[in-house]
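Comments concern the structure below.
Every protein chain of the complex appears in place save one, which is left out.
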Amino acid sequence: MRTIDMDTNTDSTMNINVLYFASLADEANCQQETVTIQQSTSLTELYEQLCQKHRFSRPQSELRVAVNDYFAKWTDPIRDGDSVVFITPVAGG
Amino acid sequence: MRTIDMDTNTDSTMNINVLYFASLADEANCQQETVTIQQSTSLTELYEQLCQKHRFSRPQSELRVAVNDYFAKWTDPIRDGDSVVFITPVAGG
Amino acid sequence: MTDNVHGHSMTIKRSVDDVYKIAARDGFALLDIDIDESRLKKTLDDDSCGAFVCFEGRVRNHNNDTSVERLTYYGYEDLALNQGRAIIEEAKKRFEITHAIAIHRIGALEVGDVAIWVGVVSAHRYPAFDACRWILDTIKADIPVWKQEYYEDDSSKWLSNNG
Partner (left out) sequence: MTDNVHGHSMTIKRSVDDVYKIAARDGFALLDIDIDESRLKKTLDDDSCGAFVCFEGRVRNHNNDTSVERLTYYGYEDLALNQGRAIIEEAKKRFEITHAIAIHRIGALEVGDVAIWVGVVSAHRYPAFDACRWILDTIKADIPVWKQEYYEDDSSKWLSNNG
């Protein structure tokens, strides 16, 4: 588990947990990480930040997002302590 | 096994075997019978004759007919030694 | 109604081993005991197939609003086998499937017993669904099997799939 040291966790920041699956786990080279982000960072902005860090090959338009183990909308807010997962196209069955 | 004594089996007659299933077996009160009929009797005529004998409640229009263990057309000829079965509406499954 | 007039249609003439051999070869047979699903499934194993769809028709405890105690199925075995073979041949022409097997049971069945089993394997999923349903519908329409339902008051009735 690694932490992005963009900020320390003051009132203006929040810590969230990001889990990686499938090709994103390959590209991030980890299963999960704790990320400290500015309050009111959107899910879209979060993916952009992580994209820059890990050089993910998938554009956001190809992904879905889940918050706290439920699918979420990209416009849903992130709260301190949330667990966020970016979902690449699934391939079950 | 019973025989209809309409004719003895001369050159102008043929013997066929009729099997009964389901409600026709109830009404005929038998599983099968050997029937001696005139040459060139049609399947329709055969059913009419057996209807008179056994008072079958089903009109021919509700039945299918099988000859020698395959479904047949009502216009197919009957040959000496054939096995004929009248098929009431089926109810498998 | 005496049982003896239906005796020929309540049991099969063939051995159980022959039934499963015929089912494996022609895709259809009648049987007068419990259907062994695992034996049928084994026949359908094929590494090229990603999809297996099966249907089991079980004796329900009701028909419309009437409570059903038990059912008896009667079959005309030789015609059923000829017609069943034709149905499976036709299914393989109509649908992109690898193999299909169906067995219909005859004789006295209790609530919960499996009366018919249809299994289909194919490379992809939709043809297996489509073929399984078509085979079932066609068996119900064309295979010479009849049934009598028995009710709580011991009355019984010949049923028809056409209404």
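Going in written order, the chains are labelled A, B and C, and every chain counts its residues from 1.
Following the convention adopted for this analysis, a residue touches a chain if its C-beta (ideal position, glycine included) is under 8 Å from a C-beta of that chain, and two chains touch if they have at least 3 such contacts.
A quick note: this is a predicted structure, and the numbers were derived from the prediction, not measured.
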Using the contact definition given at the top, list the shown chains touched by the missing chain.
A, C
Contact with the hidden chain, among C:Ala23, C:Ile87, C:Ile101 or C:Leu136, goes to C:Leu136
List the residues of subunit A that touch the chain left out of this view.
19-23, 25-26, 28-32, 66, 69-71, 85, 87-93
List every residue of subunit C that touches the chain not included in the displayed model.
45, 47-62, 111-112, 123, 125-126, 128-129, 132-133, 136
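As a convention for this text, only the chains that are shown with their structure count from here on.
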Comparing centres built from CA atoms, which chain ends up most distant from subunit C?
A
Roughly how far is subunit A from subunit C, going centre to centre by Cα mean, in whole Å?
53
Subunit A and subunit B have mean C-alpha positions lying a whole-number Å distance apart equal to 77
Centroid spacing, where centroids are CA-atom means, of subunit B and subunit C in whole angstrom:
26
